[in-house]
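Here it is, the structure, as structure tokens.
With one protein chain held back, the other chains of the complex are shown just where they sit.
Each chain gets a letter, A and B, in the order it is written, and its residues are counted from 1.
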Amino acid sequence: MKRILLTMAILMVTVTMVFAAGVPETQKSAAGPTVIRWAYWGSGERVTISQQAIDLYQSRNPGVVINPEVSGGAGDHFVKVDTQLAGGNGPDIIQMGGNIYDYAKVLLPLDAYAGSELNTAVIDPSAIASGTIEGKLLGVSTGVTMPALVFNKSLIERSGAPQPKLSMTYAEFRDYLVLLKSKLPKGVYPMQDIGVMSTNSTPFGYWARFNGTPLYTAATASTGVSAEAAQKYLELFQDYRANGLIPPAEIASGFAESNADSSALIAGKAAIAFLYTNQLGGYQAATTDELRLMEFPGAAATKALWQAPSQFYTVNKDSKNAKETIKFINFLVNDPDAAKILGSNRGASASSSARASGASSPADQRVLDYMQVAGPHSSLETDHVPNDTEFNSTLFLIYQRVAFGQVTPVQGGKQINELLLRMIAK
Amino acid sequence: MQKKAKDRIYSVGINLFIIALGLGMLYPILWLVAASFKQSNTIFSDPGLFPKAFTLENYHKGWAGIGIVGFGTFFRNSFTICLLSAAANAMFCSLTAYAFARLKFIGKRVWFALMMVTLMLPTHVTTIPRYIIFRSFGWVNTFLPIIVPKFFATDAFFIFLLVQFIRGLPKDIDDSALIDGCGRFGIYAKIIMPLTLPAIITTVLFTFLWTWDDFFNQLLYLTSPNNYTVPMGLRLFLDSSGMSSWGPMFAMSVVSLIPAFVLFFSLQKYFVRGIATTGIKG
Partner (left out) sequence: MTRKRLLQENLTSYAFLTPWLIGFFALTLYPMFYSLYLSFTQFNIRQPPQWVGLRNYIVMFTGSEQFPRDERFFNSLLVTFKFVFTSVPLKLLFALAVAMLMNKKLKLIGMYRALYYIPTLLGGSVAIAVLWRRIFAGDGLLNLILERLFHLTDLPAWISNPKYSLSTLILLAVWQFGSPMIIFLAGLQQIPKEYYEASSVDGAGKVRQFIWITLPSLSPIIFFNLVMQMISAFQSFTQAFIVSNGSGGPLDSTMFYSLYLYIKGFGFSEMGYAAAMAWVLLIIIAAITAIFFKSSGSLISYGSGE
């Protein structure tokens, strides 16, 4: 019996000691400065520059402490933020991507602060519009990004083929791909299979706009893409595939195309690929070849390109320091010194006051050059398809089925149309 | 004379075979180490085992971590969490295992079945409720949500492991000790624990390694960079939307394997045969 009591005693002591051991840091600053929690995703360079921006702000605003909560990738970031929100402990600033629509109900509308804490006058109207959902300003754009095709200038040079024109029609584009194929070595394809990628169906969205039949119109809750239209898209890529202009399904699916590490272009397997302009810096850093941007075919005639907000700064509805948080966001977005530090890491700035500080790297400059040309070939962004993660994932599955020959483009087209209707109805 | 020669050939053969197979296991590590000495933008384009452009910069850059906090801090945090967890598991899982393996009590079958069931529910769905619990305790941004559960034997894997080992020991040992006037706890501490040492060492080793790798819980609960651990630091080198610092990441991955090796080696001497026999004779 004594032994048992001894055990219990040891147990109790140990447990108490452990409790005493870990004093949470946040508790220490209870009565002190205002603490703002900024949750974002990123790595390496982004973390360094964000910290520099934080230090600058803190030096100008004593009494405010900003705690960065960084996750390596967007996936981790959202799982963590979701869990924290569900536990009632969400951060003050939440970095958002295109999925801002899904979070509309938990974000603080910023309209009340526009003009005072948040200087919206110097921000491009299109950027403001992209962050406005159901009439409320829910997110401040961190910068602008555009869809683009990226090509490996060095690789094309080595093959002896001419460099591509910046703007082409679909016919010219196909001819160019055929020309590339004749010059490129075996095992290297003119273009990666960008029809639909594992996390991205932007080219499909582009093509829908190019034909004047947008993927989704929120006002009427309908899609302009019919089964026949989807079928034509599948046939377009099937034609490319049959002629060796894009790799066969087996090889294409070895590259997830979500970033430089899973890119066929960087691996030297394709000369042309897809990316968003704010990714150029990252891609260029992953290779010694020179990368350049060109437009999607047919953009000049139809203005089917668009400028998308790269990311958003949003405020948690339950934030305890809304005013201070918004002031910091204003600093990040509009202050020229902050812009110099942050560069276009989160998108090319949409604020005229920030742009005054100029481009911060050669890759940045190329992005700005591209936007000079592509900007006028753009129009207002299409509404996002509801449940877009599921939409992307299932669309990719259907696309692969066609690519691997399990399903015909006719059936594929029907399935895509059904999918769209189902996602809208959900 | 002939038998001796046969034995020698046999043991040399075994040695060679072990080495050959082992080298097959080694290739990935060799590739990893080689990659850590290559420049980031050549890692994927230069796939060979020998770097064309040897560089040490990955180790420098990698150690600096994310600027505001370096890998020195990450390692310190990881060590603290893992050592405490390993010790706690060894202690409390064996206590629980002893009860299940040797003692008689009402409800034993039910409790055992429930314990096994706790192993079967995928952890993703208990993430949110656990977060709610730990938040209500105020333990967010501390090491507590990761360590404290080990003090309450929530890792049923090790309980079951130790149960199986303890059941393999002859019951006479217990009985003779009881006759000698030893209490249950004494039997546990003086007899059972030493005899199941390999299993306890296994518990310590695995708890350490698995806690080290438990990236998601660390990500969820450790919110300020000062509390970040090594896996979190490694993930921070990879950015899903742009710049990835593969070189430093590989370099730090190599470094992060070192503690595991050291632990493995230092625990080797406890994998000693023959402890079981001494118990019976004494």
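Heads up, the rule we're going with is that contacts are C-beta pairs under 8 Å (C-beta built on N, C-alpha and C of every residue); 3 or more make two chains touch, one makes a residue touch a chain.
Source: prediction; values computed, not measured.
Residue in contact with the omitted chain (choice from B:9, B:56 or B:114): B:114. In the full complex, subunit B touches the omitted chain through residues 14-15, 17-19, 21-22, 25-26, 28-29, 31-32, 47, 92, 95-96, 98-99, 103-106, 108, 111, 114-126, 128-130, 133, 149, 151-154, 157, 159-161, 164-165, 167-172, 184, 188, 195-196, 198-199, 201-202, 205-206, 209, 213, 234-235, 238, 249-250, 253, 257, 260-261, 264-265, 268, 271-277. On the side of subunit A, touch with the chain left out of the figure occurs at residues 1, 4, 7-8, 11, 75, 78-79, 82-83, 85-86, 102-103, 105-106, 187, 198-199, 249-254, 256, 258, 261-262, 387, 389-390, 393, 396-397, 400-401, 404, 406.
Everything below uses one rule, namely that only the chains that are shown with their structure count from here on.
Computed from the mean C-alpha positions, the centre of subunit A lies at a distance of 36 Å from the centre of subunit B.
Interface of subunit B with subunit A (complex): residues 40-42, 44-45, 66-68, 84, 95, 127-128, 131-132, 135, 138-144, 147-148, 151, 183-186, 216, 219-220, 223-227, 232, 235-246, 248.
The residues of subunit A lying in touch with subunit B in their complex are 1-4, 6-7, 14-15, 18-19, 21-27, 37, 41-48, 51, 67-76, 79-80, 83-84, 86-89, 258-261, 266-268, 278-279, 281-283, 285-288, 345.
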